[in-house]
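Take a look at this one; I'll ask things after.
Heads up, one of the protein chains got dropped from this complex, but the rest are sitting where they should.
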Amino acid sequence: MMANTVEAKGQLTPDEQKRLTADMHRSLRRKKIRALLLVAPLLIFILVTFVSPIATMLFRSIDNPQVSEYMPNTTAALARWDADSNELPDEATYAALVTDLKVGRENHTIGKAATRLNYEKSQMRSLLTGTARKAGRLEPPFKEQLIKINDGWGDIDNWRVIKRESSPYTASYYIAAFDMETTPAGEIRMLPEQQRVYLQMLWRTVWMSLLITALTLLLGYPVSYLLASLPMGIANTLMILVLLPFWTSLLVRTSSWIAMLQGQGVINDILVWFGLVSDDNRLSMIYNATGTVITMTHILLPFMILPLYSVMKTIPPSYMRAARSLGATPFTAFVKVYLPQSVPGISAGAILVFILAIGYYITPALVGGQTGQFIGNMIAYHMQSSLNWGLAAALGVVLLALVLGIYALYSRLLGSNNQMSLR
Amino acid sequence: MENSASSEAFVRFEGVQKSYDGKVLVVKDLNIDVPRGEFLTMLGPSGSGKTTSLMMLAGFETATHGNIYLDGRSINNVAPHKRGIGMVFQNYALFPHMTVAENLAFPLKVRNMGKSEIETRVKRALDMVELGSFGDRRPAQLSGGQQQRVAVARALVFEPDLILMDEPLGALDKNLREQMQYEIKHIHERLGVTVVYVTHDQSEALTMSNRIAVFNDGIIQQLAPPTELYEKPTNSFVAQFIGENNKLSGTLQSTQDGICTVRLPTGELVTALDINTDDIGKESTLSLRPERVFLDPVEGQCDNVFTGKVEEVIYLGDHKRVRMNVCGHDEFIVKVPNSTDNKGLQVGGTAPIGWSSKDCRALDPI
Partner (left out) sequence: MKKFSKLSSVLALGAAACMSSAIAAESLTVVSWGGAYTKSQREAYSNPFTAKTGIEIVDSDKSGNGLAGLRAQVEAGNVTWDVLDILEGDAILACDEGIAQQLDYEKDLNPGADGTPVMEDFVEGSLSGCYVPTIVYATLFSFNNNAFPGEKPSTIADVFDIKKFPGKRALEKKPDANLEWALAADGVPYDKVYEVLATPEGVERAFAKLNTIKDSIIWWDAGAQPPQLLADGEVAIASAYNGRIFNAQVVENQPFTIIWDGQVYELDGYIIPKGAPNKQAAMDYLRFATDTQRLADQTKYISYGPARKSSAPLVSTHLETGVEMAPHMPTNPENFKTPIKKNAEFWADNGDELRQRFNAWLVQ
């Protein structure tokens, strides 16, 4: 009887088949629309609070209004000047500059252009602000007087920088973010070795995040396994212990690690007391990469345990039993049966921890010393201290692109696998 | 079948007890001998300790007390994977990340079997359960019945001598379940493996088993072949649990040569086989199968004759179930063949009924 129905289905005419697929698509589409409506509020929320800041950041990383907006006359005059000519701009350009400086000083806007130009070349700030202070008293012709006030105005390279940055959009921030520079002649090249920062930082951020992810997995997997195999009541109690770190502030947790790990800290004291290390040879486990790794592993551990646990909880114990009854040793049963089924948990936990880690900055700032800093610290630094928001935005975009790239790789490698076991 | 062929029991529970919490015994003093090749079913209500017993046999639970022998060897300290016991789980436990063929190959691979050997065996096993073309599917792409058959095939593919099945058909609908019962029984007969089967469906147990162990409250109430269990229950629980049963409670009046007299609360006296009674004057429950009650008995056909009042008639095609009030007991069921003679059966009417004392068993009080 069963065989009959199978055959009957197999006998559909091509027309009927076509209709069937059309029907199927229609019902699927209706499902999709309903799903879309359900997520709409969240979608709007995300658009406003998440996508638009990111769009702003993207924009800021190329936005370059300072020179063109606050030095409009100079910008216009320089448009006629050939930067490769090896000749200083003409008198009209100097006159335009003086006009801009006068206006800029009155409106207190010249500082913005000066700050912007100083990112590209040192001394540019004082060249502009210093000259602006005296610009009011100048009479034409200006060229020689300006060069006398500050010989920077006789330096062709300075004019090249102004011309380059007078366009409303710039790639300078990205060039800087990749440890490169634009020479006065206009070519882009790598910075000298001892001035490169960000690529190394980025690379370090990635590998340390990977290390932290691996460590959380190593520590979290057995714990999750235990939690998932214990009776509900005990598991819930232990779960509270796992979640306990969430209840204390990040700063408190980080500071307590300082107390634990520092030279005169608890762990070193114990090691010295047991004679494992000598008193004047205490291990340095903090204010370096080790400190960052240890502390962040601890802080991010729950983010590994939770997805692992939630996946493991759904693996019935009968699978392991079945494997054992079929003759597998406990180890084989685990590797061949349990592990593959926990892969969705592993990959979810790993990607979560990795993405959280790669953007972290508070903990590295506090315990990372010089070798344990992340790229996030550089971004925070440019946001808060150097106030070079364009560079901060460019670094943010680079980091974002990196995360997206890694995520794409992840879903390529593991996504299909996940689907398999879900199906 | 040749149950008695091996004098030595293949599986043997000896005084096995189990407690999970150290307070309550969920299995109390279990003693069973299962000869090689037998199909033994553990039957009992939920929570009676069937799965626990099976798990102790498979090695996933340890017995708190007592010994379990397999082929004459105590296996208390043998790890599950070394026991060589095939097992079919209630939810099948097919590995979802492997195809059907990979599932079947699993027990062979862990035994380091050669590749071609594995292939032929897997194919043979799939053919046996008529799923030859399904090897590349994943379990989730199979129907319940197909999954069930894969689970059976997987338990058999490494040719174990003993197979355990824990309510393997619990998740299937009635038709499919009956079909599968038949198939499993067939496979058992064909291969001659020993099967220990757990179910709480009595008709399933009756159809499939050589012997049935009826569990209640961690104790085997009766261990006997299906016919004996149905025809000759030795206690009220079994009588009530297996098949349909009329029970009449009364006090033991007298007993002689295996025949006793029981007085019902309404005063009537009933003669019955004395199977499991206490002293004279104590309570006893009479057990009587509905199909052994005659309507309008012929003179001399029955030695217990009473008048019943018809309370309800249910038409079931080939027969009618008639609920009557007999001796003040209004749950008394009589099965009446659907013949022209019985057309006049009316609710509210009365009819003489009777049964033979050989069909009525005096058992322990409920």
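Chains: A and B, in written order; residue numbering restarts at 1 for each.
The criterion applied here is as follows: contacts are C-beta pairs under 8 Å (C-beta built on N, C-alpha and C of every residue); 3 or more make two chains touch, one makes a residue touch a chain.
Only a predicted model underlies this, so the values are computations on that prediction, with no experimental measurement involved.
Chemist: Missing chain touches which shown chains?
Modeler: A
Chemist: Of the residues A:T13, A:S85, A:Q194 or A:S249, I need the one that contacts the missing chain.
Modeler: A:Q194
Chemist: Pick from A:S166, A:S209, A:Q262 or A:T363: which residue touches the chain that isn't shown?
Modeler: A:Q262
Chemist: Among A:V98, A:A114, A:V293 or A:I379, which residue is in contact with the omitted chain in the full complex?
Modeler: A:A114
Chemist: Please identify, in ascending order, the residues of chain A that touch the omitted chain?
Modeler: These residues of chain A touch the chain that is not shown: 55-56, 59, 107-112, 114-115, 118-119, 122-126, 129, 191, 194-197, 200-201, 204, 262-264, 287, 365-366, 369-370, 373, 378, 381, 383-388.
Here is the rule we go by: only the chains that are shown with their structure count from here on.
Chemist: Quick check on the complex: what are the chain B residues that touch chain A?
Modeler: 58-60, 79-81, 83-87, 89-91, 93-97, 106-107, 110-111, 138, 140-141, 154-155, 158, 164
Chemist: Mind pulling up the chain A residues that touch chain B in the complex?
Modeler: It is residues 316, 318-319, 321-330, 332-333, 336-337, 340-341, 420-421, 423 of chain A that touch chain B.
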